[in-house]
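Have a look at this one.
The complex is shown incomplete by one protein chain, all other protein chains being positioned as in the whole.
Right, subunit A next:
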Amino acid sequence: MPVAASAIYFLNLRGDVLINRLYRDDVGGNMVDAFRTHIMQTKELGTCPVRQIGGCSFFYMRISNVYIVIVVSSNANVACAFKFVVEAVALFKSYFGGAFDEDAIRNNFVLIYELLDEIMDFGYPQNLSPEILKLYITQEGVRSPFSSKPTDKPVPNATLQVTGAVGWRREGLNYKKNEVFLDIVESVNLLMSSKGSVLRCDVTGKILMKCFLSGMPDLKLGLNDKIGLEKESQLKSRPTKSGKTIELDDVTFHQCVNLTRFNSEKTVSFVPPDGEFELMKYRITEGVNLPFRVLPTIKELGRTRMEVNVKVKSVFGAKMFALGVVIKIPVPKQTAKTSFQVTSGRAKYNAAIDCLVWKIRKFPGQTEPTMSAEVELISTMTEKKSWTRPPIQMEFQVPMFTASGLRVRFLKVWEKSGYNTVEWVRYITKAGSYEIRC
């Protein structure tokens, strides 16, 4: 059964109900008490996001300082339920301009009630596209041209657009200047063993799009992925231009992309929503260009002293640079004193997270700064267990670099009025979970 929820609760960290909505009669209104006593007030919290208590099941997620709890008593679709929560939060954020937390909920509770009534009916998720909902749900939480008078009639056609085949774009948009912004954002995930061999490594990328286009445009996106290029050359029966091609392990698309067409022709064609959205996500495991190599040597000298040497090599082009590089090197809890030497950036000891934190604001390509630190430990007799070393973690951003090698080859915009479009493309690679065991 694709039912996702019988009731939904928004609780603060103390367990007070901020908002609740019952969609079905099969769970009692007081089930949230069970959640409070059996999950929130025990150490079970955080051990498993799907729990059964009595005849009911609870799915919960924590988002900033709010717990969102879904209660069901049937064999509900859990995947649907969690995805619904994720999308609903995105919707609320879009309505109240960014933050989603306890205060935002209290300040917009009327709006949230109204949205909850609209986006789910009898436990079945309905249309959650912010773009469309904003056409006719216009509380004061959002400044919209339609909310000027309380008795305002909703936009004609709103209902057709909610339910239409292009349920994510409204008609009649008009921009003086037609522009599209593409942001290719990649996260590199790395798990490296202490001996320097790559245990797992992948890139998850997303293509974010910002569209300011008039009318109902059809868009087509071309990437340098192998399968797409092969298919293209097949169709046009001419050889592919030489150049680096990459192999995408998997792609997922925003609901605006025609999947059947992607499956048969390997082209990404779509009618985009207006404004900002995530067009696609992709994953690559082969041929990943790691932007950084980390070479740590950590020596424990007796029970009270440690020597930490870390060298970080940037392996991208010399003309490029990384921003906001942070390297966190874990040290034991009983660290007493530290001293550092760095060839670039700044390092200090952060006792709250038991790490040496080395920050380099601007990190050019093809360089290899080093840090060496001496750590003095308080010797404790009670620590019988030897220290287990958590991995070194790294954060960074490298603009104009893609770890996967992905490039946008073209973005074609076609609209019946035949206007010209300006396209902007940016690339950036960030650290996902970039871990080096030591």
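Here, contacts are C-beta pairs under 8 Å (C-beta built on N, C-alpha and C of every residue); 3 or more make two chains touch, one makes a residue touch a chain; residues count from 1.
Just so it is clear, contacts and distances are computed from a predicted model.
*Asks:* UniProt name of the unshown chain, from "TRAF-interacting protein with FHA domain-containing protein A", "Beta-adaptin-like protein", "HUS1 checkpoint protein" or "Actin-related protein 10"?
*Replies:* For the chain missing from the view, the UniProt record says "Beta-adaptin-like protein".
*Asks:* Could you tell which one of A:51, A:220 or A:412 touches the chain left off the display?
*Replies:* Only one listed residue reaches the unshown chain, and that is A:51.
*Asks:* Specify the residue from the set A:255, A:341 or A:366 that touches the hidden chain.
*Replies:* Of the listed residues, the one touching the omitted chain is A:255.
*Asks:* Which listed residue (A:64, A:159, A:350 or A:366) would be found touching the missing chain in the intact complex?
*Replies:* Only one of A:64, A:159, A:350 or A:366 touches the chain omitted from view, namely A:159.
*Asks:* For the chain not shown, which residue from A:103, A:232 or A:395 touches it across the whole complex?
*Replies:* Of the listed residues, the one touching the omitted chain is A:103.
*Asks:* Mind pulling the subunit A residues that touch the left-out chain?
*Replies:* Spelled out for subunit A, the touching residues are 1-3, 16-20, 22-26, 44, 46-52, 55, 57, 59-61, 72-80, 82-84, 86, 96-97, 99, 103-104, 106-111, 113-114, 117, 121-122, 124-128, 136, 139-143, 150-151, 153-154, 158-160, 162-165, 167, 189, 191, 193, 199-200, 202, 204, 249-255, 258-260, 262-263, 278, 280-281, 283, 385-386, 388, 390-391, 393, 433, 435, 437.
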